[in-house]
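Left out: one protein chain. Kept in place: all the others.
Take a look at chain A:
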């Protein structure tokens, strides 16, 4: 970037330096107080110092709305950009990212996040703390599972997950009521029930904890060592609405297939408090075949019918 940029063009709002071979964007950027769109795709950015220090503190930190760094060489999300509190749209497609930093949640205004075409293997639950996120692209990566917390992205309208390594999805995904587009093709989604082999029976501590919670046994912080008070606070409710139980560490993973009008079966991962517990409408027996049958009446399928259209892509 030429020195003196901000003196010549102090009112600059849109800057496109895509395809110019730049290896770094210098401090000249920081003095552009009106810049809201910066396009720098297909360059050689990615090394340390690609983005100027103090990006978040500069006037730019509040004014920048759109940042496109796709087609560069970033191996990690540059920490400098996490200070861009006003950023609404970020693209890092086609780079070399292996992970998403939990601090991505600092980008409080983010609505559009494009991370397709990288080498990302997992998604931090902190991504769900972006309150305005409506478009999330994670296609063409190496993602093996989706954290259930992603269902907290209430504004999400489009989720792109195609060409990854997903074998199932968390059942919470059905809670994304505004989701209109969901791409899942090119994932090794299981089509038959997979028997979970690793149910570890609960420890005595867990059994005691479950009983305290289930029977509402009263206790005060002075009654118990601090570590046990903390342990009791971590109880998770069994998702089976007919079971009032909780679990701590020991739960059953079960893959249930939700049928979309007989045309598309989506494998959803359920966590239940024990093998005896089952979702409504399944028989009380624990036979794997009955639990894997398509389920048409429970609240999961109502939500599923809503999502029917989006899954065929």
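What we mean here is this: a residue touches a chain if its C-beta (ideal position, glycine included) is under 8 Å from a C-beta of that chain, and two chains touch if they have at least 3 such contacts; residues count from 1.
By definition in this document, contacts and distances are computed from a predicted model.
When the unshown chain is looked up in UniProt, the name that turns up among "Histidine-containing phosphotransfer protein", "AP complex mu/sigma subunit domain-containing protein", "Cysteine dioxygenase" or "Probable glucan 1,3-alpha-glucosidase" is "Cysteine dioxygenase".
The hidden chain makes contact, of the residues A:6, A:164 or A:183, with A:183. Interface note: of A:6, A:42 or A:164, the residue touching the hidden chain in the full complex is A:42. Summary of contacts with the chain left out: across A:100, A:120 or A:139, the touching residue is A:139. Within the whole complex, the absent chain has one touching residue among A:105, A:158 or A:237, and that is A:158.
Those residues of chain A that touch the chain absent from the view are 41-42, 70-71, 91, 93-94, 112, 114, 116-117, 135, 137, 139-140, 157-158, 160, 162, 180-181, 183, 185, 189, 191, 262-265, 309, 311-313.
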